[in-house]
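One protein chain is absent from this view; the other protein chains keep their places.
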Amino acid sequence: MAVRVQSDSFDPGAELTAFAHGRRDAGAVVTFSGLVRDTAARDLEAMEIEHYPAMTERAIAGIEAEAVARWSLTDSLVIHRHGRLAPGEIIMMVATAAPHRADAFAAAEFLMDYLKSRAPFWKKEITRAGESWVAAKDEDEQALDRWRDGA
Amino acid sequence: MAVRVQSDSFDPGAELTAFAHGRRDAGAVVTFSGLVRDTAARDLEAMEIEHYPAMTERAIAGIEAEAVARWSLTDSLVIHRHGRLAPGEIIMMVATAAPHRADAFAAAEFLMDYLKSRAPFWKKEITRAGESWVAAKDEDEQALDRWRDGA
Amino acid sequence: MTVDVLYFAWVRERIGLPKEKVETDAPTVAVLVEELKAREDRYAAAFADLSALRVAVDQELTDFDAPLDGVREVAFFPPMTGG
Partner (left out) sequence: MTVDVLYFAWVRERIGLPKEKVETDAPTVAVLVEELKAREDRYAAAFADLSALRVAVDQELTDFDAPLDGVREVAFFPPMTGG
């Protein structure tokens, strides 16, 4: 289990290489990488990510601990950036390792669903037309429901 | 969409780096990496993977085409090795890119479930105690059912 | 008591500052919100619709009924958009 919150960029591939290296106990490694996606109008200049430093790492570690308690995981990793990012840049990454693929997939999806709606980050899109805070989606809140009664 | 079937090893991290590079149209990249897992008795010497060369790439391409038809994917990649592998070595990898994470996750899980039971590979475990073919699991066959009525 | 009050995202922009010290005897977050709204229009505007806001007390997500006794830090922000 590891959590990193940083403004620096990182290479998800290098992270996956390090995360998967030398595991004889985990047959399955799942990663999710979140990238800055351009707007429909293709006019995105930057995404700014604000966070709540005193709370962020603790909140993520709490989410990770719950994933480890619910699934049979060998390891997990969450990296999340803040600050100003260009289109196509990496925002964040989740990695899970488990003996079986169902656990690795479920835990990665669980981590993503909770990070989306429960980790203290806020995204703002800066386009040629102006700036706007990204609104939370109902579907992201609903995505949490599937984890409530045991997956 | 790409399929590679090979005996050579590969680095899933380098593949992820290349796969994710420069995407402005896909916010979500999911990878699954399958590694050779040691036996419970920790006596695995090697895993041998046999395949059906004339059929393998076509079967995988068919599975990939179905994933692309079912989900809104920007891209997908399947790499699968054959031959003799040591514990901890990479066996195979799936990567999916999509505008939204739900599509990227679902398509990666779909690809894995179909590769497990419908791509012509057979695994044999070679331990100090002897050799044995890995038996197909009922749960892998059941995993296909969830994709039958539209996910 | 003195509480550090933090604002994030559009709550921060609407109120016009990221953090302030607030002297209060409010027993709950909800009462603190009423005190803040009574201060100035920009607070009233920021807190107009509590269903659009989330609150953390001492860096733990909670709700507006949460007690403030012994609390050092209260943060207000819109629903989170991580990931």
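The chains carry the letters A, B and C, assigned in the order they are written, with residues numbered from 1 in each.
As a convention for this text, a contact is a pair of C-beta atoms (placed from the backbone, for glycine too) under 8 Å apart; a residue touches a chain by one contact, two chains touch by 3 or more.
Given the structure is predicted, the values throughout are model-derived calculations rather than measurements.
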**Study point:** Chains in view touching the one left out
**Key:** B
Revision key, fill the gap. Of A:H51, A:H80 or A:R101, the residue touching the omitted chain is A:R101
Exercise for review: Using the definition of touch stated at the top, determine which of B:V3, B:L44 or B:L115 touches the missing chain.
Suggested key: B:L115
Point to revise | Residue among B:G13, B:G34 or B:P87 that touches the chain left out of view | key: B:G34
Revision key, fill the gap. Those residues of subunit B that touch the unshown chain are 34, 50, 52, 54-55, 58-59, 80, 91-92, 112, 115-124, 133-136, 141
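Throughout what follows, only the chains that are shown with their structure count from here on.
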Point to revise | For subunit A paired with subunit B, centre-to-centre distance based on mean C-alpha positions, whole Å | key: 22
Exercise for review: Starting from the mean Cα coordinates of subunit A and subunit C, work out the distance between those two points in Å.
Suggested key: 26
**Study point:** Interchain centroid distance [CA atoms averaged], subunit B/subunit C, Å
**Key:** 48
Study note, to complete from the structure: Multi-chain touching residues of subunit C, meaning two or more other chains, are 83
Review point. Residues of subunit A that touch two or more other chains: which are they?
Key: 34, 112
